[in-house]
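One protein chain omitted, others in place.
Chain lettering (A, B and C) follows the sequence in which the chains are written, and residue indices restart at 1 in each chain.
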Amino acid sequence: MTGSQIYGALLGDTEIADLVSDRAHIRAMLDVEAALARAQADSGIIPAAAAGVIDRAAQSLEIEPKELDGPTYQIGVPVVGLVARLRAAAGDDAADYVHWGATSQDIMDTALVLNMRAVLLVLEQRMGALAMRLAVLAREHGATLMAGRTRTQQAVPTTFGAKVAGWIAPLLRQLERLDEVRGRLLVVQLGGAAGTLAPFADKGAVLSAAFAAQLQLGQSAMPWHSQRDTIAELGAWLATITSILGKMGQDLALLAQSEVAEVRFAGGASSTMPQKANPVLAEVLVALARHGTGLSGTLQHAVVHAHERDGAAWTAEWLALPPLAEAAGAALRHGLTIAETVEVDPVRMRASLDMASGTVMAEAASFALAGHMPRAEAKALVTRGCEACAASGQTLIEWLRDAVDVDVDWEVVGDPANWLGTAEETVERVCARVDQLAGS
Amino acid sequence: MTGSQIYGALLGDTEIADLVSDRAHIRAMLDVEAALARAQADSGIIPAAAAGVIDRAAQSLEIEPKELDGPTYQIGVPVVGLVARLRAAAGDDAADYVHWGATSQDIMDTALVLNMRAVLLVLEQRMGALAMRLAVLAREHGATLMAGRTRTQQAVPTTFGAKVAGWIAPLLRQLERLDEVRGRLLVVQLGGAAGTLAPFADKGAVLSAAFAAQLQLGQSAMPWHSQRDTIAELGAWLATITSILGKMGQDLALLAQSEVAEVRFAGGASSTMPQKANPVLAEVLVALARHGTGLSGTLQHAVVHAHERDGAAWTAEWLALPPLAEAAGAALRHGLTIAETVEVDPVRMRASLDMASGTVMAEAASFALAGHMPRAEAKALVTRGCEACAASGQTLIEWLRDAVDVDVDWEVVGDPANWLGTAEETVERVCARVDQLAGS
Amino acid sequence: MTGSQIYGALLGDTEIADLVSDRAHIRAMLDVEAALARAQADSGIIPAAAAGVIDRAAQSLEIEPKELDGPTYQIGVPVVGLVARLRAAAGDDAADYVHWGATSQDIMDTALVLNMRAVLLVLEQRMGALAMRLAVLAREHGATLMAGRTRTQQAVPTTFGAKVAGWIAPLLRQLERLDEVRGRLLVVQLGGAAGTLAPFADKGAVLSAAFAAQLQLGQSAMPWHSQRDTIAELGAWLATITSILGKMGQDLALLAQSEVAEVRFAGGASSTMPQKANPVLAEVLVALARHGTGLSGTLQHAVVHAHERDGAAWTAEWLALPPLAEAAGAALRHGLTIAETVEVDPVRMRASLDMASGTVMAEAASFALAGHMPRAEAKALVTRGCEACAASGQTLIEWLRDAVDVDVDWEVVGDPANWLGTAEETVERVCARVDQLAGS
Partner (left out) sequence: MTGSQIYGALLGDTEIADLVSDRAHIRAMLDVEAALARAQADSGIIPAAAAGVIDRAAQSLEIEPKELDGPTYQIGVPVVGLVARLRAAAGDDAADYVHWGATSQDIMDTALVLNMRAVLLVLEQRMGALAMRLAVLAREHGATLMAGRTRTQQAVPTTFGAKVAGWIAPLLRQLERLDEVRGRLLVVQLGGAAGTLAPFADKGAVLSAAFAAQLQLGQSAMPWHSQRDTIAELGAWLATITSILGKMGQDLALLAQSEVAEVRFAGGASSTMPQKANPVLAEVLVALARHGTGLSGTLQHAVVHAHERDGAAWTAEWLALPPLAEAAGAALRHGLTIAETVEVDPVRMRASLDMASGTVMAEAASFALAGHMPRAEAKALVTRGCEACAASGQTLIEWLRDAVDVDVDWEVVGDPANWLGTAEETVERVCARVDQLAGS
């Protein structure tokens, strides 16, 4: 949580917090001013000497965040205060050429893009690392039988590996999507006062290209200062990262329940109950997903942006995006920690399957019988068996063996390992994609 | 914005930030532990001497937020780490009686209530101050004619005083509601491990009452640790504060538009355009409303809380509530600054009314004519007049004087000051309520 | 779900849907026009004869919703089309006095209040019925032992009655709050074109009072057409109804899990798995809470309302409020059905407590030992015991009996029924409040 030291490790993320910090914000704005000056020199708009001075001044200038607080309050953006400092640093001859023809939003939006480029790189690395660690876990448990659970009920057998594959697949999908998000997001913003680049006369297009080149960013069809769909897309992607980790956290918190106990978390001691081991990080993943989703909504609302600059909609982004980026970072970090440390208990998983008189094999039994009688009859028979076993405690397979005289190898039918379908190949297919990722 | 020094004054609020800071959080938790010990001594649960030692230790103990970061990450709550520190401070004889029979959530929820009590007091004072300042403005402009605008169109005349009264009325309503919010929110949480107060045997009720008395808080029908509707209610109230200020900001930003220019903001200089005076704080009010609304939604989601404690839902509150409180604080602070400094231009307001050939008086003209012809006919005639005047530039009143031969004093009908209805008494009624508030 | 017949019973609510239907909307608008005419006659604004004609015409007029579709699309509100129909029905002499001096929003907002009054009455009745049914359940299970569960882990014993009391308490709190919501919401809106009541000259206040009297509604300090905090408050209350039911649904869905099986739902058959009994309505409660919370956010955003009427913000309310009201209705209906039909299994509940070697009694054991040794030592010993029992399967109480030589009646300490604290009195306190409600 940006700003809290108590909850920093639990709810925040130091590395991402740094990348969206005041200092990173200032540094990025100065880098943008420097790149603009260099691009303007390249385009013949300002003298090369002035650009050199500005570039060096911007590189070495250190501005304390607190110094910008007053001007930002007065003016609504920190750029005016920052430019004043940069002009002073550049000295009389070059001062005039600082921020030449640009508007605050050019600097801030492009700086935002730079900061987000760095954030996305970290998130991508963590996603890759998480996918790889989960792939190890998935393969390790490719044959670990457990109950598939639908609508809170044990349904049919599956494997823990298949469950883990189900956490990996969205990560791979969102990694793929990340490239698309980047394609639209990592572009310069340069429009001047209202998007026309008027001060550059006929050199607008040349300058834009040079500016983009300086920062190794792309260009959009036109300045995007009042088109915020790409920011909303970034927000939705970040929220999705928190959400897919939230799903993993939700699964694990449910598996960690006392009555299920198929996984166990380290830590999580209680202040009063000696026997507890709370799945803290799993729960935090769900909390981050809820928070991330709320913040993303604010960015989506901010797409409704008035005219050539909407001080309200734009400012709302500044409130919501930094904590959202940090939430995504924290979620991935916790995800990796969990993947590395969670204790999986195959014995308990197997025991859960035998619970409830082995009725988790009802579907299998039903299909086995369907080879010997109409399917509806088979299903009705099995349903009757489930009810009988619930009362008597007899296992379903035994009950069926007694109840019907058909040529079925009930031993085979009753073994969950024989009712796994494609679970194993699914794990391998998903993990192979992770391998490709790792290899690339 | 908690954590940013650049945007602190613009988007955050120092006073509220302090009240929801790490230090305030630690202080409140220590105060709760102290109050619990005292209440337990009063109830004969722990020795009075131990309670005295704990009380003094808690009062003087200083814990650096950073020290709790590790334990909080390990355990998911800061209380275990804090209790360890308090036990050490209390010394061997009293250590055992620290946090006696309580659970982390008892301490954290009650501490939250203490912090929110302080926050609500500040917000209440600001709401009162804002209402009073706005009442001065409303009375000052009780006769300042301006266009009432509906669906972006000038509709009929109103007064700036009436518009300001429309900003005051929700403040008064939310002040009234604040008492109700407090009644449900400002209650202790004491339930022990899962809400049964088991360690206190038959002294649970006595202890709860003593605990509440120590902290001057109320009691709910039962421990509320897993009932989070009151937190959501607080969140909705805080979001409503940001929203009603957002409406004031929206109105003012629209009035500040270059083409309307009926109000003017100080500051708001542009980095490139010398002529601009951006309504920065008005826009920030709208931004805070959007952000506050998003955060409030997260608290509403967190009401879906599993069993006797839901680590995910509970943790989500910690993420959303502090920035929400700060947003409400910033909104009220900016509201007051605006109320004190915004420049109102009655001449421009009057000029707007005369714009568009005085067709803002169409309703008045229509009613005047309705005394002399069927109303539908009157309305049709006036509509025709509006169209004609739009083309010719003639004023509607002149056109009507020429067009119809009826006994109407068109001078009187065409004067916006004669078509204000209850505007003046409305202002007085609303302001009188503010006076009562001030007097109480 | 308004509009779906497939999902009507599952996700919607016929009774509430009717109260927010097109027909109810038209009826309420006609009632408002009638009341306005009567009030204007009472106030000497229009002829009594005309008011009588309008009143009768409005009462008997039937307008097909489809007829208003075209005019509503053209004009943005259905009132103009509706008024045209009412004028035609009233006939030439009275037509002129229909909708005299009112604006569309006066009619629509007051009609909304009428419809919401009816909705709130139904919801209140359901809340009362649900609270009473839950009180029966809570008392019935006042001594039904079950595990209190915190952060997914069994914590200490509680009773099912206490859990149910925890579902009742928020209902009672929100019933109390409902009166407050009503106090602010159930007021007429009458402002004329822009809130000044100009067409009524000095009779504005008298008319407002007469209008309110006709509809048995209250009056606010001033017209509230552009002050939407009360609508947002209604929305937050409705969302809270869905949320507190969502918490009940979440608890029950978790209790219905195969591995917990402490409650059982009728219905919920699977299309392929014979053994399942999905807790369908419990899950739907959570779904309605998520949806209700999202819709409520839209209403909160709509408080940012421009000038004297904001076509965008106002229209957003029409989109979000009807489905939100229906979601609250469906949630309460399902809640009552669940309360009436859910099968509670005290034997399973008791068995859960004995699970895990009876370590759910760890806190109790720890406190028992604390009478004979320092508390930290006691807790450490119990923790050791929990670990040992997890490995050996021995019960904690047996382990402790062997491990320490202290004068503790371990039989008593190990009995969950002796570690319930105030559970029983809590149930009685909460249920007594329901009794009062029932008696009042």
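As a convention for this text, a contact is a pair of C-beta atoms (placed from the backbone, for glycine too) under 8 Å apart; a residue touches a chain by one contact, two chains touch by 3 or more.
In this text the structure is predicted, and so the values were computed from the model without any measurement.
Although one chain is omitted from the display, it touches the following shown chains in the full assembly: A, B, C. Residue in contact with the omitted chain (choice from A:A198, A:A351 or A:A438): A:A198.
From the set A:W224, A:F265, A:W318 or A:W410, the residue in touch with the chain omitted from the display is A:W224, counting the whole complex.
Seen from subunit C, the chain kept out of the figure touches residues 1-11, 22, 25-26, 64-66, 68-70, 72-80, 83, 99, 101-104, 192-193, 249-250, 253, 267-273, 278-280, 283-288, 290-291, 293-295, 297-298, 301-302, 310-316, 318-320, 322-323, 327. Touch with the hidden chain on the side of subunit A covers residues 76, 87, 95-97, 101, 103, 105, 148-152, 155-158, 162-163, 165-166, 169-170, 172-174, 176-177, 180, 184, 192-201, 204-205, 220-224, 226-230, 232-233, 236, 239-240, 243-244, 246-247, 249-251, 254, 286, 289-290, 293-294, 296-297, 300-301, 303-311, 363-364, 367, 370, 374-376, 419-423, 425-426, 429-430, 433. Residue-level contact of subunit B with the missing chain is found at 147, 149-156, 253-254, 256-261, 268, 270, 272-280, 283, 297, 301, 352, 355-356, 359-360, 362-363, 366, 379, 382-383, 386, 396.
Definition applied: only the chains that are shown with their structure count from here on.
If each chain is reduced to the centroid of its CA atoms, subunit A and subunit C end up 33 Å from each other. Those residues of subunit B in touch with two or more other chains are numbered 76, 101, 103, 192-193, 249-250, 286, 290, 293-294, 297, 301, 310-311.
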